[in-house]
Structures are given as C-alpha cells and as structure tokens.
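Just dropping this structure here.
Heads up, one of the protein chains got dropped from this complex, but the rest are sitting where they should.
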C-alpha cells in the first residue's frame, strides 16, 4: 500500500501496549476457552466502568460474530429484530442474522438513528401470526453514519423497549468513539443500565481482534457459552482477547485511544468546514462524512485511501474519512494541506 | 494454575517467532478482511508444501469455525456428513454442524478411524428421500484418538469418495502432529491431491489462533468468502492470522514445533511402556492415551493436569496426556519420575 | 358466521367435482407420498397446458410451504431473493424464508410489481462478500395488489434474470385469476418457458388444499423430493392433492372457476365505478381494492366481511373485496345494492 489510508480504523495491528502484555504473559499456562485468569481480570476491569457486578461478560472475535450470537441466542424462531435500514446487520454482514433464521425489520431513517416513534410503526404493522413478532431493537453507537445517541435518547429507547416487551441491544463496534465524543453524555454505566445486552468493540480501537459482549438482563445470561461454542466463537486461547481487554481497560487506555481518533477526525473536519464544505451527518466521532467536489476527491485519492460513500449529484459526493488510534499526525496535516 | 498442564496443546500463547513478526509488522497499514499482503504471503508459503497452485486458501480463527463453514458451504440442505462417533464435530462442537441444518451420520469405529467398508454401510442404509443424502466424509488427522492415516488409507478413502460422489474433508486441527509422526508417510501434497478440502491447524501448533482452510476442488471455491463473512469469520484484521502462518511456514517452523511435541509425548509413552502400561490407542502423535491405575492417576494429578478420558474398570482408567511445542522438558522428566 | 364474506377466496370447502372424485376413488389402494397414479395423472393434465414435457411437478399443501421449499431448495446459504416490499414472502409468511436462512432484498414499488430497472438497483448495491448475493427474483401473479403481469413484462423480467444469472420464480397462489383476467395475454406455456420455477395455486381456486410446483429449469430438479420431505411437505396420502388437480385440470375446470371469480369481482367493481369510486389498483382479477368513504365501509360491514386494507385519510380507506369460484351471485347483487 503506497497511499496513506483513512479508509478504516483497522488498517494497523495493535496498540504497542497490547503487544507488550501479550509477549510478557506468553508462556504462562492458562485454562482454555475464555476461562483463564486474564479474561477474568479483563472482566473485572470492565465492570469498574459498567458498575454492574452482576453482568456477564464474554469475549468474541469480531462484530458480525458478536451480533449474530447475541441476536440468535435471544430470539425464538418467530422473533425479528428491528434495525435502521443503514444498520450493519442489515447491510454489511452477508445475511448473518437471517442465516440464523431471523428477519430484520428495517426502518427508513433520516440519519441512521432510531427512536420510539419509528419503532412504534413497525410494531403497529405486526399484529398476528402471519407476520414475524418483533422482539428486539438493534442500534449502533456510534452509528454507521458517525453519529451518537444522547443519554436522553437512549433512555427514551430503553423505556419504550421495556414498555413494549422488546430487548434493547447496542452494537458497540465503535462504542469508544461514541463515549469519547465531545457531544457525548453517556457512560458505560448508563449503557449497562439502559440496555439488555451490548458489546464493547476492541478491533476498531486498538486491539488485534476482540469484542466484549456485556449481558445485563439476567434472563439472557443462561447458557451463553453454548451459543458461542456452537457458532465457533469460543477461542481455545481465549486469553488472546482477555489479555487485550486487560491492556485496554487498565488506566483508561481504551478511552485515550478513541479520544485521539476523534480529535484527529475533528482536525480534518474543522479544516473542511473552514473551506466551506458541508457534511452528510454532523462530524462528532472518528468517522466523518464530508460532501466534497468530485475533483477534490480525485486529487485526494492520488495520495490517500478513503471510501466514496454516495453520490450527491454529478459534481459532488459524500466521502467517509476515518481516523484511529494509529492515525499519523503527519498525514493528517498533509491531507489538510491538500484541501482547496 | 499451580499444576503443570499436560491437558492440551493450547495452554500457552504463541511461539516467540510469531510474536516477533507481529510486533515487527505492527504499524504497516494493510487492507482488511484477509486481503492483506501478509495473508497473501502465507498462502504462497503454504502452497510450496501443497504444490497445488490452484488451491484457494482462507484463514479462520478456530477449528469449530473451520468445520462449520467448510461443511455448510458445501452441503445442500438435504445433505449429511459422515463421521466417526468420536469425531470432534459429533461430540465437541455443541451441535455446530446441526446448527447449520445438517445431520451427521455417525459410524461406530474401533479406533476413531473411518474406512470404505464402514462408509459403504451408511450409504447402503440411505436409499431414498425419506432419509438424508450423505454427501461428505469427515475425518480428522491426527484423529481425536491420537492416531494417523497412512497414504494407503487416505488413498482408499479418496478413491471411495470419488466413486461414490462424496466430498472428502480433513479436520487438521492437529495435522502437524500427524505429518511429523514417526509413522507418517503422508505429505501436504498428498493431502491436497486426495481431498476436496481440508484445514491446516495453527491454534494447536504454536499460533495464537488460526486455521488455514485449503480448497482443492474447484467446485467448492466459489463465493467462499461470503460463507466466512456470514458466519462471522472474516476478521477485520485478517493480517493477524496471515502473519502467523507466514511465521509458521517460513523455514518449516510448523513442522519443527509439531515434531518437538510428538517427541515429548513419545518420551512419556516410552517411560510408561517400560513400566508395562498399555494404551487405548497406539501412541504415535502428541496425544497419548495410556491406561493407568487409578492410584497412579491420583498421584500424578497432585502435580499435573490432564484428562481422565474413560474408565476401564474399578482399578484402571484411560488418561489423555498432551504435549505441545511449549511443553517444558523439565516437567516431562519430572512427570516420568513420578511413574511407578 | 352471520355475515357473508368477501374476505378471501378460501372461505368454503372444495368445488363439488373435487369431492365427487375423492369419494369415487376413495378405496383404491395407492402408493404413498405423491407417487400414486392420481398424482401422475394430474401431472400429465397440467403438462397439456404448460407444454413442457420435461418439467417436474410436485404437489404441496399451501403457498407458504411452496415458497419456502422452492426458495430454500435453490439458494445457497449466502444467496438472497429479491421481492417487492408488498410480497407475500416479505409480509405475510411469518419469516418463513428467513427461517430457512435467507435474506429477502425488498424493493419499494408503486403497485407491487417488479421490473428490470428496479431489480438492477438491488444488484448495483450488492457488490462484495460483506453483503448477501441476490440470486432469485420472486414475483406473484396475480400480485398481492390484484394486478397481473403481461407477456411483455414477464419476458423482460425473464431476459433480465437470464442475463444476470438470477432465477425467476412466480408465486401462483392466484395464478388462475391472472390467467383468466380480461387483460391477460399470458399462457401457462409462456410461464413455463419464461420462468425457472413457479407454482399453480389450488387452495384459492376450488381445492381443499394444494399447490402444484412446476420446475422448468433442469438444474433445479435434482433431489426436490428430499427438500419436500425435510420440510414436512410430503403427504403420506399424496393422492389427496393429485386427485384434486386431476379434477381441476380435466376439461379446464381450473380456468372456469377463476373466470367466474374474476367476473364476480368485476360486477362489484363496475358498480363501484358507476358510483364514481376510485381504486388503489386497477381491478382486473378476483381481488379488487376500491377506495371507499369510511361511512360506506361501516354500513357494508354490518352485513359483509372484508378487509380494510389501508387508510387514505380521515374520510376514506382502501378495502379489499375478494370473490371466488364459490361466491354466491345473490350476495354480489345484494352487496351492490348497498352501495351509495
């Protein structure tokens, strides 16, 4: 790869501290399949933030795996999951949820975020046994469109779900970027209180791989390791993920990395705003979606990799720029210098 | 863990060379999802052994995942897979294969190995659409019972499968131990020629995680990455496994590690034989199954961890002792010293 | 039920001729599971219309069963089926298709009908292994909105599917009403030539139960009876459906019954038109969707059963009126008399 990449937040390996601890602990013998001391330590560290000592925490290798296991472990065969039309499970997981037998009821949204009003319409349309029975609400935070949910918004969703007998699940592939956004007023404790189950993404915030599924609702805890095993998610060397989360949740490294990624993206966003460019969605996390002239896109593409998200018209397109814990400041500045 | 463990071959982390290369390449930006330069390099290195330049090679995180993806990608809904009653997919994968919709036709064997005669009986019993249609044969090499297939045996199975329109698949979680057994006369090239698909296990031979699925039959190659994605097996940082297989297949490290494991197990086996103990199956790989007095087992259990496999009678049991690339010679000798 | 029902076309039992032949043949011993002489006779009679002597014809008990078997027998795990947002498989089959593991890619349409342009957009959006791979197009004829496809429209769809490596499938729950519509220019022969697979609905056109799946594409024929058995669709007394299709396809009874249903619906449509009422979709089959004042709906509901399909505004709603082979002329006239 000759071009510098702003394409995603998983182009590099792991944060050096992770490699250091992996190396340091390498020859310690441990029990397999996630029952090792390192995974236990990681669970303890995470609980310092979620404050929920009763939560069950399980480590899996990636977001699609987290989603398909969480969803299929909870739903009965006739249950469906409600999600935005732009949700990762709907668009970018190759039918993983349907592969476990469940329909996704999609909602057209203006910005990729759900709210009680939108969900109510789906419920209203599902009235008898000729249709699936919606039983779960899926949201991402930060969203696939780079936005975040506020405490008020999440509380409304949580209340609505409780009142309507729906489980609330958060895909936290980029939860770190949400929780460290300047606009954020949510904590891991809030999320633990307001959701039935969610996951804390590691892969996109400095880990080699790994997501931590947190189960808050007691009814969803039983036999969860069976579901993991059945879907091929129980790693023989479960320590590999446990150790990484130990590194990430010790001394707040997890939040530090995400903050750096957000700030890096913000630098680019500010530079673009200064030049008068608009955005598809407000730039508040490490993913930003500026609307740029195709000519500028072409020029930038000569030196940088990033996605063209969608066409606006013959002249302009939305692009997606992502920064991560590993994004090199030198390239941020160089990228900014190219903007006309 | 206070006791030294002979329980499995995944108690430690990775071979140091793997950690070294992971660290060395850590900040190189790569494409995601297994299309990176390191994974490509690993594929090239593996092909030097399989000699099949046309093979497709894909990396997944573990054995259950490899098995469920390989099997479900190949079989149509009414197809079944034939396996020994002791096969990992039948006993120890929490119903992963059935979870993808397929029956396993099990065969009672004397030692965990299949042969054409045994398979023919299954075919004879499946004659119409009221039954599933067997379409695939699953074997493990080395087997769950520590044995290996000879070239002659594998050729007979391969011929039988071709003649009966069955796909032949090898679970190679411990393929390294098989290929480096003193009794072995098979090469990776033979296996590539004689099977439709198989996998080369990394997790149990020095990797942090990772298995390499090798598809030899052209008909099975199409869209394989879709199946991987759908089952949550496409790692964003696919490089993690690619890099490890680069380390393992450079300069034959993969075989060196397994040979050490086999030799370590052999030392223990020889010591046991000298004392007159018998074995459930011939000790030829890194898993050995001696039959020991319960009193001796009790004594050994004070300092060492290992599985009691099955009871023979009130006095004796079969135990499973496993050595790995990481097994410490000091503990082998100490263990041997305890044997009366 | 005290009210007369225009709610559906399956409120009564079977056409008397069907009961007559069931009774007449009752004590004849036959082979089970659809391999009886009556089913064979029915296949021959249907082929007189499809003209495709090579077609495979299988009988199942209902539309959802036909759809789920046809679709899941054809698609590989990562394949999806494209359908209108209003398609029966999307809305009214309780997630039957997803339950077999497959996503439905839905298309928003203006009237429930698909065309190449609409399908092309779905194909354009599915470009790699992070998404499902669309492999099949599902249409209904007549549609869930009472409309039909013309020969030209079906030919365009068929050509498009062939060029894009997609299978074309028709849900023919109400195929009889389509083929006997005044506007129709399609024959069963055309449909056999232009589709890969379709089904001829019996339940909604005079049978007690039963749909005839017709497989035109040779590649889809293999082992179809296995799929039927696996989904619980192979009736021990397969003769029950075979005999009914014998009755329906002897002397054109099938078409006669549908023509009567269409004409009955047309009488009501004409009466409504005369009074100035408009329709959600053009009334051309046995399902009509007039837009009526809520007051009139309320009045009609006192004596008649029918669905309120959707609200237009505070004053008006769309209703669905269905006639069948069994609709009593007396009630048609009485219903018309109530219209103001």
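Here the chain labels run A, B and C in written order, and each chain numbers its own residues starting at 1.
Note that in this section a residue touches a chain if its C-beta (ideal position, glycine included) is under 8 Å from a C-beta of that chain, and two chains touch if they have at least 3 such contacts.
Just so it is clear, the structure is predicted and the values come from calculations on it, not from any experiment.
Chemist: The chain left out here touches which displayed chains?
Modeler: Over the full assembly, the chain not pictured touches A, B, C.
Chemist: Please pick, from A:20, A:51, A:130 or A:183, the residue that touches the omitted chain in the full complex.
Modeler: The one listed residue touching the chain not shown is A:130.
Chemist: Which is it among C:209, C:253 or C:297 that touches the chain not included here?
Modeler: Only one listed residue reaches the unshown chain, and that is C:209.
Chemist: Given the contact definition stated above, which residue among C:99, C:216, C:246 or C:317 touches the chain not shown here?
Modeler: If we include the chain that is not displayed, C:99 is the one touching it.
Chemist: Take the complete complex as the reference. Which residues in chain A touch the chain that isn't displayed?
Modeler: 33, 72-73, 76-78, 100-101, 129-130, 132-133, 223, 225-230, 234
Chemist: What residues on chain B make contact with the chain left out of this view?
Modeler: 77-78, 80, 91-95, 98-104, 106, 129-132
Chemist: List the residues of chain C that touch the chain left out of this view.
Modeler: Its contact residues with the unshown chain are 1, 4-5, 8, 10-14, 16, 19, 22-23, 25-32, 60-69, 93-96, 99, 203-204, 208-209, 226, 229-237, 239-240, 326.
Everything below uses one rule, namely that only the chains that are shown with their structure count from here on.
Chemist: Ranking chain pairs by contacts, what comes out on top?
Modeler: Greatest count of contact pairs is found between chains A-B.
Chemist: Could you work out which chain's C-alpha centre is the most distant one from the centre of chain C?
Modeler: The most remote chain is B.
Chemist: With chain centres taken as the means of their Cα atoms, state the distance from chain A to chain B in Å.
Modeler: Roughly 33 Å separates the two chain centres.
Chemist: In whole angstrom, how far does the Cα centroid of chain A sit from the Cα centroid of chain C?
Modeler: Their C-alpha centroids are separated by 42 Å.
Chemist: Per the centroid of Cα atoms for each chain, what is the distance between chain B and chain C, given in Å?
Modeler: Chain centroid spacing, chain B to chain C, equals 50 Å.
Chemist: Which residues belonging to chain A are in contact with no fewer than two other chains?
Modeler: In chain A, residues 93-95, 99 touch at least two other chains, as defined above.
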